[in-house]
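Note that one protein chain of the assembly has been removed; the remaining protein chains are unaltered in position.
The block that comes next holds chain A.
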Amino acid sequence: MAATATTEAPVFDKKTWMGGVEPMKVSYGKLMMWFFLISDTFTFSALLVTYGLIRFSFQAYDPAIHGEFHFSNLYWPIPEKVYEAVPFLHGIELPLVFVGIMTFILIFSSVTMVLAVEAGHRMDKAAVEKYMLWTILGGLTFLGSQAWEWAHFIHGTDEGTVIREIVNGQWVERTIFGANLTENQYGPPAFADLFFFITGFHGTHVLSGVVLNILIFYRTAFGLYQRRGHYEMVEKVGLYWHFVDLVWVFVFTFFYLV
């Protein structure tokens, strides 16, 4: 029969695209993930560049002019004075310790992710499951830490900060605690806005990464990738997860350290 050639089941080859060639020697899915990540890079860059622009347009803290550091909306705060709280250690000043722990958690979850990818290359289903679970656990721990940090940032310190402002033509003194999108005890309101936008946008990425990781774990556990003959899906979601870690490396430097 003439139809035998066309009804033959197509041999699945992850290496070739529909046209039979493989641009840049990567599979379709991986290349599209890279292109998505580069577009996401632009979004995060826009947020960080905005942070730089707004920070440079404000007065910087200068000990010669402002004296000893205290929270004030007259100048941009020093991040290590803002982020110095650690859960269960109330009232103890531990600058950047908690955010350091968060950084370490995320780097470690990136390592377990790459171990899952490596296990996938060897078709080791049990190891992929194990490392995916560790990665999910790392992601959830990071999200929990970030939730705590947000809660602390929103509620503020015990003392609060006294600000002077003009209300109906009169100078009024008022104590504000914590920060929201319009008020900020730590510095100019723009500082809090950028904190919420940048760490919030990153946290949303971590959340969607965790959801994707759970999906991958579920499908691995049910043997889908074993039947398919390759674990490329783990690699693609792995790319996304490493990107989220990469963004945090930049946020950590430009928001918390510099």
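The working rule: a residue touches a chain if its C-beta (ideal position, glycine included) is under 8 Å from a C-beta of that chain, and two chains touch if they have at least 3 such contacts; residues count from 1.
Going forward, contacts and distances are computed from a predicted model.
Peer 1: Considering the UniProt annotation of the chain absent from this complex, which name among "Cytochrome C oxidase subunit IV", "Succinate dehydrogenase", "Heme exporter protein C" or "Penicillin amidase" applies?
Peer 2: Per the UniProt record, that chain is "Cytochrome C oxidase subunit IV".
Peer 1: Just one of A:Leu96, A:Ile163 or A:Leu207 touches the chain that is missing; which is it?
Peer 2: Residue touching the chain left out of view: A:Leu96.
Peer 1: For the chain left off this view, which of A:Trp17, A:Phe104 or A:Phe222 is in contact with it?
Peer 2: The single option touching the absent chain is A:Phe104.
Peer 1: Touching the left-out chain: which of A:Gly52, A:Pro87, A:Gly144 or A:Gly223?
Peer 2: If we include the chain that is not displayed, A:Gly52 is the one touching it.
Peer 1: Which of A:Arg122, A:Arg174 or A:Arg228 touches the chain that is not shown?
Peer 2: Answering carefully, the residue with contact to the hidden chain is A:Arg122.
Peer 1: What is the set of chain A residues that contact the non-displayed chain in the whole complex?
Peer 2: Those residues of chain A that touch the unshown chain are 24-26, 31, 34, 38, 41-42, 45, 48-50, 52-59, 78, 80, 95-96, 100, 103-104, 107-108, 110-111, 113-115, 118-119, 122-124, 127, 238-239, 242-243, 245-246, 249-250, 253-254, 257-258.
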